[in-house]
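Here it is, the structure, as structure tokens.
Note that one protein chain is taken out, while the other chains of the complex remain in position.
Chains here go by letter, A, B and C, matching the order in which they are written, and residues are numbered from 1 within each.
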Amino acid sequence: MSVALPMPLAIPLVLICAGAALAAEPRARDLGIPFDFGAPGPHNAITDVKGVEVGHVTLIEGKGVRTGVTAILPRGKGDPARQPVFAGHFSLNGNGEMTGLPWVEESGLLDGPVLITNTNSVGVVRDAVIRYAAQHWPPPPGNDWGWTVWSLPVVAETWDGGLNDIYGMHVKTEHAFQAIDRASGGPVAEGNVGGGTGMVCYEFKGGIGTASRVLPAKLGGYTLGVLVQANFGLRHQLRIAGVPVGAEIRDGLVRTEDSGSIIIVVATDAPLLPHQAKRLARRAALGLARTGSVAGNGSGDLFLAFSTANAGAGGSEGIVPLQMLPNDRMGPLFEATVGATEEAIVNALVAARTMTGHDGRTVVALPQDKVRAILERHGRLGR
Amino acid sequence: MSVALPMPLAIPLVLICAGAALAAEPRARDLGIPFDFGAPGPHNAITDVKGVEVGHVTLIEGKGVRTGVTAILPRGKGDPARQPVFAGHFSLNGNGEMTGLPWVEESGLLDGPVLITNTNSVGVVRDAVIRYAAQHWPPPPGNDWGWTVWSLPVVAETWDGGLNDIYGMHVKTEHAFQAIDRASGGPVAEGNVGGGTGMVCYEFKGGIGTASRVLPAKLGGYTLGVLVQANFGLRHQLRIAGVPVGAEIRDGLVRTEDSGSIIIVVATDAPLLPHQAKRLARRAALGLARTGSVAGNGSGDLFLAFSTANAGAGGSEGIVPLQMLPNDRMGPLFEATVGATEEAIVNALVAARTMTGHDGRTVVALPQDKVRAILERHGRLGR
Amino acid sequence: MSVALPMPLAIPLVLICAGAALAAEPRARDLGIPFDFGAPGPHNAITDVKGVEVGHVTLIEGKGVRTGVTAILPRGKGDPARQPVFAGHFSLNGNGEMTGLPWVEESGLLDGPVLITNTNSVGVVRDAVIRYAAQHWPPPPGNDWGWTVWSLPVVAETWDGGLNDIYGMHVKTEHAFQAIDRASGGPVAEGNVGGGTGMVCYEFKGGIGTASRVLPAKLGGYTLGVLVQANFGLRHQLRIAGVPVGAEIRDGLVRTEDSGSIIIVVATDAPLLPHQAKRLARRAALGLARTGSVAGNGSGDLFLAFSTANAGAGGSEGIVPLQMLPNDRMGPLFEATVGATEEAIVNALVAARTMTGHDGRTVVALPQDKVRAILERHGRLGR
Partner (left out) sequence: MSVALPMPLAIPLVLICAGAALAAEPRARDLGIPFDFGAPGPHNAITDVKGVEVGHVTLIEGKGVRTGVTAILPRGKGDPARQPVFAGHFSLNGNGEMTGLPWVEESGLLDGPVLITNTNSVGVVRDAVIRYAAQHWPPPPGNDWGWTVWSLPVVAETWDGGLNDIYGMHVKTEHAFQAIDRASGGPVAEGNVGGGTGMVCYEFKGGIGTASRVLPAKLGGYTLGVLVQANFGLRHQLRIAGVPVGAEIRDGLVRTEDSGSIIIVVATDAPLLPHQAKRLARRAALGLARTGSVAGNGSGDLFLAFSTANAGAGGSEGIVPLQMLPNDRMGPLFEATVGATEEAIVNALVAARTMTGHDGRTVVALPQDKVRAILERHGRLGR
């Protein structure tokens, strides 16, 4: 096999930013696919959690470049390195990479943004975040810069080497910078965008998906949002709304084993401590399971959850006052996590479009009409 | 509140042993409920894994005694303490007890049987296993008995304090002995038996359930079995065969929060190392999720998986020869775990019968006709 | 071998309560043994942490009964089940039992007391705590007693089967009750008391030991205390104050392999979250290492740390206000944990007395004069 080492590309990459032309495309709910466990927020997106921003850099160029970077900023671009969030993670199947986890586990804190890209670009993106932080989020005055500063970014990946020329190493430092700079609240582009550009899910075209839930006021009124980079699953496993859709749509199969991955990020404004965030991260697995996954051996199924409450979580002096949602009140958040994760995955499938890429491979989009017909036949189609 | 301390019961407890009158009762498959991921073994039970034996002691007496003990013997009664199995565990939600886990995690070994009972009886059963082992499985000759012997039994529980007079502490040492002594291969009684006697699942009567899968010969031909003690879930969460059955059957509700638990034991004859057994244990969560659970805060969702291969796993001298199934070949076992776990839970629901117990509380059985009608309406009823 | 099943003992057991005649016995510091990392509190004991109470029941009877129970009550006897503490654990070598860990890990909470006994009595003590809690710490009004109540006690053990007739099962429900009832603040009896009665440490007589550290006011002024039940180690490994004492005192050897265990409990009034308590638990391993241990294969080295701050940690309604010590300020607590753990172990060795027990075995006490002479020769003896 021939491995292309990185080289300057003659033609500038096409950079497609988040937010473009979102209105026109139906999402899973718009197709009448039903989901459980409460109502979504205004954008049905992780950005419904106040402060959370998402930015995509999409690299589609020539015959083989089909990749990108997605950035999630838990508290926006203001000052993330100094205002970390409580966080926790879960590895359902660790055939993947998410850097920075030892410190998340130890400190209970997620400092800075979460970036998601392709497998071979985790390193360049990780180092880029350190550079970006040094430029934009210097430590507070009085800190002895020479001796200690945050430099343990969280960068995750899934493998797009089917559709993308992954050994071309097309993701560069500036793409990571751009993904962060473009991050914003509001609607989030889904499907073939950002880190999800070249991904494959249940042997349909996959990518980025998102969804949210808002709890009733009497349960706290909290918002919980999920973003996935979906790149996993064998066709026959796929269930949508509980219906074994994958068993009925047998064309366009591309995988012989479950070698993909899924990164799931859960955000909430409920005041959770780190060990409680970890509880949410585990529930992401249950939402994933509802779509049919068995977390295949080749799948890097790594989940991260964080809470934007407790602005002082990262304090380094004195005694930090905090708030905590009691464990006894977490049940509705568990349901929200399961429901929003399931929906985010289906949203990724619905949004993604058929793509031809590296080595001429093609992966087809989920055929929405067929899915609707199958759900209707099973009495599961809304509206 | 008044807590009844244990006292001799005037009337002998009714002890119902496993295996009685199994043939007459339909199981989930018999009702036409479809399940995924392959075909079951001859008994569709954990005992399809050669050597695995199950024994129940069921305590139903008077108005309040509704409890029992279930024993699973990975290698039968022969010599389990000297022939441990490789094992691994996973805690999806740790609101429960499974003793012995530190040694399972450290050594990769499960020594002796696994017993499951009610929450308040874990201690008496645990100490009973130590006594039983001392009588039946003494250490090999040459071992300095005075200084070292196995005494870290694995005993798990779910809480039957709704239907059972749990503070009556009705489970005694002899019941643990009997559960082990009665253990056998072949069909396994389900529903209101053994440790599952007083359990509640999705607000229907729950209890013991089991199922199995046999892999095709080209995938190794391995058998994988699951046994659950199901005592969890809120009605509205229940999905059967992907159909939201719980949303439609709204009578007989008994819980306001998800305070139950589920113990899941996965057995296989595939040659798995301890870290691979742990991988199976995590997949049990995915099977659970397919029935609708979100692993509620009050739920003790503790899973254990073991492999009966590698008879010498517990060797203490020389170098032990082993066999390992490569990770790359585990995918079919993951599917089997997910499928058999889902089916075992539904089997528990199907087998359990309406019960009235402590304080006159009643929990109704799953209405099989209604379930069949709902599945038929959704085009999901087989046969 | 013949295993004696439990039976009523003809002669009442001698119950020796904590606190008796403590003043007369020198502790490690009194012998001039130096310890690092700050100054101890008034009692140099875990009870220096305000609210923490310790109770022992010591069972010494006839030729073979050499065992007992030690209870640690994080917030005293008042209302522990309703006022849990934040806690975390670490298993350095899991050849032992500590029940209740899945819920400590999941919830971040330690409800109720911690009891320590011998290996074969973990069950009876565990169930006893459930009974005790039902009698003394009923749930708050309004709670639906029938459906949910705390019943996951933390009970740990080490194996005293060398000196104690461990298969006699001499620990009974009432002993657990008594250990809790006798718990008090102030000085803590060490050596051959409570759960530590029959224990062996570096092949000297071991048992219970304790120590504490008080941080300077500028570092928060927090108190941290440690209690150990020490039953581990081979002689040649023993270091005291860094001096390889065990290599020089070669008489009275009783073990051929490292088959003991050590339970370490760390308490502090510093406001730590659960994941921070876990950080302390890991540091207990470092204090243990300074005495020479390598955490032998047969050793159950299980550590638990809790914080008595945040009285509302266990709240179940509304939003709970908390306080947190920033991670950046934990360094002095790490040193305190290491120093107090090392000292608690040596205190156990210093306090324990030569004992003859089951099957006529004798384990000798640490020869204080020899140890002092060795330390003096190495320029390590204070005063």
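Brief remarks follow.
In this text, contacts are C-beta pairs under 8 Å (C-beta built on N, C-alpha and C of every residue); 3 or more make two chains touch, one makes a residue touch a chain.
Because the structure is predicted, anything quoted here is derived from the model rather than measured.
Only one residue from C:V243, C:I345 or C:L366 touches the chain missing from this view: C:V243.
When the full complex is taken into account, the listed residue touching the unshown chain is A:S121, out of A:Q83, A:S121 or A:T223. Only one of C:A179, C:A211, C:A295 or C:M324 touches the chain withheld from this view, namely C:A295.
In the complete assembly, the contact with the undisplayed chain comes from A:G162, out of A:G162, A:P274 or A:G287.
Across A:R66, A:R213, A:R255 or A:H378, the single residue that touches the chain missing here is A:R255. If you put the missing chain back, the residues of chain B touching it would be 105-109, 271, 273-276, 279, 314-329. With the whole complex as reference, residues 1, 3, 5, 91, 93-107, 119-128, 130-131, 134-135, 138, 144-149, 151-152, 155, 159, 161-162, 167, 169, 255-257, 259, 298, 300, 302, 358-359, 361 of chain A touch the missing chain. For chain C, the list of residues touching the undisplayed chain reads 36-37, 92-93, 237, 239, 241-244, 257-258, 279, 282-283, 285-290, 293-298, 327-328, 330-331, 334-335, 337-338, 377-380.
Keep this in mind: only the chains that are shown with their structure count from here on.
Relative to the C-alpha centre of chain A, the farthest chain centre belongs to C. Inter-chain spacing, taken between the CA centroids of chain B and chain C, is 34 Å.
Taking each chain's centre as the average of its CA atoms, chain A and chain B sit 35 Å apart. One finds 45 Å separating the Cα centroids of chain A and chain C.
Residues of chain A in contact with two or more other chains: 279, 327-328.
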